[in-house]
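Dumping the structure here so I can ask a few things about it.
Of the protein chains in this complex, one is absent; all others appear in place.
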Amino acid sequence: MYHFESDYLEGCCPQILDALRETNLEQTLGYGEDPHCSKAADMIRYVFGCPDAEVHFLVGGTQTNATVIASLLRPHQGVLCAESGHINIHETGAVEHGGHKVLALPSRDGKISAAQVRAALEAHQSDFSREHMVQPGMVYISFPTELGTLYTKEELEDLHQVCSEWEIPLFIDGARLGYGLEASGCRLLPKDIARLSDVFYVGGTKQGALFGEAVVFTRPRLAEDFRYCIKQNGGMLAKGRLLGIQFEVLMNGGLYFQLARRANRLADRIRAAFLRKGIPFLVENTTNQIFPILEIGAIDRLTGSFGVERWQPVDETRTAVRFCTGWATTESAVAALEAYIEANL
Amino acid sequence: MYHFESDYLEGCCPQILDALRETNLEQTLGYGEDPHCSKAADMIRYVFGCPDAEVHFLVGGTQTNATVIASLLRPHQGVLCAESGHINIHETGAVEHGGHKVLALPSRDGKISAAQVRAALEAHQSDFSREHMVQPGMVYISFPTELGTLYTKEELEDLHQVCSEWEIPLFIDGARLGYGLEASGCRLLPKDIARLSDVFYVGGTKQGALFGEAVVFTRPRLAEDFRYCIKQNGGMLAKGRLLGIQFEVLMNGGLYFQLARRANRLADRIRAAFLRKGIPFLVENTTNQIFPILEIGAIDRLTGSFGVERWQPVDETRTAVRFCTGWATTESAVAALEAYIEANL
Amino acid sequence: MYHFESDYLEGCCPQILDALRETNLEQTLGYGEDPHCSKAADMIRYVFGCPDAEVHFLVGGTQTNATVIASLLRPHQGVLCAESGHINIHETGAVEHGGHKVLALPSRDGKISAAQVRAALEAHQSDFSREHMVQPGMVYISFPTELGTLYTKEELEDLHQVCSEWEIPLFIDGARLGYGLEASGCRLLPKDIARLSDVFYVGGTKQGALFGEAVVFTRPRLAEDFRYCIKQNGGMLAKGRLLGIQFEVLMNGGLYFQLARRANRLADRIRAAFLRKGIPFLVENTTNQIFPILEIGAIDRLTGSFGVERWQPVDETRTAVRFCTGWATTESAVAALEAYIEANL
Partner (left out) sequence: MYHFESDYLEGCCPQILDALRETNLEQTLGYGEDPHCSKAADMIRYVFGCPDAEVHFLVGGTQTNATVIASLLRPHQGVLCAESGHINIHETGAVEHGGHKVLALPSRDGKISAAQVRAALEAHQSDFSREHMVQPGMVYISFPTELGTLYTKEELEDLHQVCSEWEIPLFIDGARLGYGLEASGCRLLPKDIARLSDVFYVGGTKQGALFGEAVVFTRPRLAEDFRYCIKQNGGMLAKGRLLGIQFEVLMNGGLYFQLARRANRLADRIRAAFLRKGIPFLVENTTNQIFPILEIGAIDRLTGSFGVERWQPVDETRTAVRFCTGWATTESAVAALEAYIEANL
């Protein structure tokens, strides 16, 4: 049985395994102060067109979100995000564990708008009892969102604008950044992500690495003493070079983007297969996650042949499921799934 | 130049690289709920003779300490430890970030005694203003300590006894557990560690793994909801199997202990070389760390040929340095160092 | 101009001033270990019919909520409450500062139902990724709610029932408890509050005291080491007897309830005056807060004569305002307000 439940079911792209083997007996300083981290940071600055950015490497996404947010907020501040945001739902309250409230905004498609952010900031500022409320101190979005949707360039420009006006940082969770940038129809370039955010991260775990997320502070002043914060939050890997080595490989020759592009194309094929059968989707998107709405009986049969995640009930008889493709997804598995959809749904 | 600064300068033992390659395309559930973690946990329970223990895998030591401590204490409680304890000095206040005071006890050799713990508990209990003070809620020790020293079996029995009497957990940081158990003169067996603690961890990072620490709750009741706490503290690796795979390799055929034993024997040779020259040590120990006290000029010359960590000044002209051996330390490097010591110190 | 903005605009009922003067030169132990606190606790246990309860005194409501919640939850747990709950909106994230997420449930009238709580608990329990989510660890309600509404006896029985089944504490914020118990139509007695909750507090600040809230743990086991938590959260008043003295006065001869009853009757008169003019209310209630919906122009004129709080916009031309009565509200002020309403609205 082939599994489409998530994009972190396998190990890593073989180039990374090769690099780990080649470098295995090198002796380097620990904690990210090695030549591999240094070179990987340079490559990321180059690829994202932000030569002055400060780059740090952490192990996982929850850790990265909690660390960035704790390092940027004062105690009475909270972080604005979509109610479906990963930090609001699926990080076991890591942000709150660090002392901060997640200020959730309603969202239908995983996105929040500049207008929502502006309204929240203005409402706070104009409330006579605002000192009794958590002050919005930054904005968190993900690109792509939890639902695989993407901000347009214009939407991101607007969010960046409102954050600049109000002088609060805009943080982009890029756990699946490559899948977003390589989606068909996406007009954003890597340098736009850097230009339109104050801090973002380049996700490795779901895009070909064993693990690892590269945090990029495009306004380096915000990164002051960030390494202390990494350590305090348990994210400073002793053999930090493992992160540098992996991002060297992924940034080399655009591999990171190639892997994402390939996965997106496979996702497009699956999406098209459902479309051909007139099957609706929970949300329209163009990245590596696909959310068709299926009859429960059909899901039960499908899961005899393919692994898939039950995402959320839609009505009494139908549930949205999630298919993910990734760097490791095989052509043959997708072909088999296409055939199954054609024949059985 | 060969480096002896620490035991995490290289990648991992080759068997682990092989296992990563062999398993790379397996599709498994994430977050530690895969067959490799399950099997590795079984192996650890077997090796440490604690069939009912609950085993969890985390990425690094600071994260592990912070998570275990936060999960065991109530808000008004703190953790007793040696003033030189890793949690007190070298974790950027991760324990305090989680809301708890580290209650440091004086220590000359990195150890604390049952008598000290008992005295602290009794002093707290008998203080009429104890409610204005942090309540000691658990005990943290490391085996070996930061100075590479070891608790004797009797000392550990006594600590276990006082913790049992006062009904507070005893937590053993085993970042270098193997080096301790395989030290010449150590009469403790793996099962003694399990028997004499409430929770301990088996360190992988410094003992042949790329990364990873296996937390063992010998009183499973203390592990209730521990996975929530791992997630909240950013320690739940998406591809959790990477931890399981590594510990499967290390536990297989006693590799974990063999690697430690070999490193200890190399350390013994270095220790003997200093002894032959009448060079004193900061502390007497038998594990993989050696702390000779050298003239500053001698250190400056030495570090032209060998990497070594300046540990702490002893007086105006002398400083203690640290040499570490590890799974990757070569015979030839040790031989070269022996020759250097003989000829130059 | 007479002010109806809140129920904490004045000092305290004169009996308390008298008691402070009479006891002023007594020498007593600090921190709540004095005879006045002891006697006041006895009186509260008697009045609320909970002879085995543990009673503690704190200074203010936010402090009380944060302390109770921090003392009851484990780190990965959160507190279920109405989205309009005071802890969710108006405490500057004090609960999150203590590390816990507020799990807000939708609410139209300030209340949450047993069905909502049960659904939240079941949804959490049945979610396969629940360890990635904050675990609901207790329920917070207020009686009366932020909107001055009341749980019926049946509703409270049901909430108590679901909390008992799931073995999580039910905490009642009683900042205005007297106003609730003395509301016309309320069938709950003080002993019902004790019987149907695990911990509640008797609010003093808004009910005749200078300040002070009496926390009552009806399950004393939950109060273990609570005094440490009070101190840690900055709520242990040095001259703790000030709290005891005030609650002695308030509990003496039912003064606490008399003051509330009188304020409620004055509120009823104001409510009736609006009703006579056909003016709608934001919410129907029978306690000391009244929320009529008025044209903005009418509010502007009204506030030339009476102080009133603008609560929330209802539509483009109308806003709900809040009138509060309290122990200090004068008959003449209410009469003047009645006349104003009759003549001008």
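Just so it is clear, A, B and C label the chains in written order, and each chain counts residues from 1 on its own.
Heads up, the rule we're going with is that a residue touches a chain if its C-beta (ideal position, glycine included) is under 8 Å from a C-beta of that chain, and two chains touch if they have at least 3 such contacts.
Note that this is a predicted model, so its numbers are computed, not measured.
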Out of C:78, C:93 or C:244, which residue would touch the omitted chain in the full complex? C:93
Out of A:98, A:190 or A:235, only one touches the absent chain, namely A:98
Looking at B:3, B:45 or B:101, which residue reaches the missing chain? B:101
Would you indicate which residue among C:45, C:206 or C:261 is in contact with the undisplayed chain? C:206
Answer key for B:29, B:133, B:222 or B:279 versus the chain not shown reads B:133
Can you list where subunit A touches the absent chain? 31, 70-71, 74-76, 98-99, 131-132, 135, 225, 227-229, 231-232, 236
In the full complex, which bits of subunit C touch the chain not displayed? Write them out. 2-3, 5-6, 8-12, 14, 17, 20-21, 23-30, 59-64, 66-67, 91-94, 97-98, 205-206, 210-211, 228-229, 231-239, 242, 307, 328
With the missing chain put back, which residues of subunit B would touch it? List them for me. 75-76, 78, 89-93, 96-97, 99-102, 129, 131-134
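Heads up, the rule we're going with is that only the chains that are shown with their structure count from here on.
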List the centre-to-centre spacing of subunit A and subunit C in whole Å, with centres computed as mean CA coordinates. 42
Using CA atom averages as chain centres, what separation in Å is found between subunit B and subunit C? 50
Between subunit A and subunit B, what is the gap in Å from one C-alpha centre to the other? 34
Where subunit C touches two or more other chains simultaneously, the residues are 75-76, 98-99, 131-132
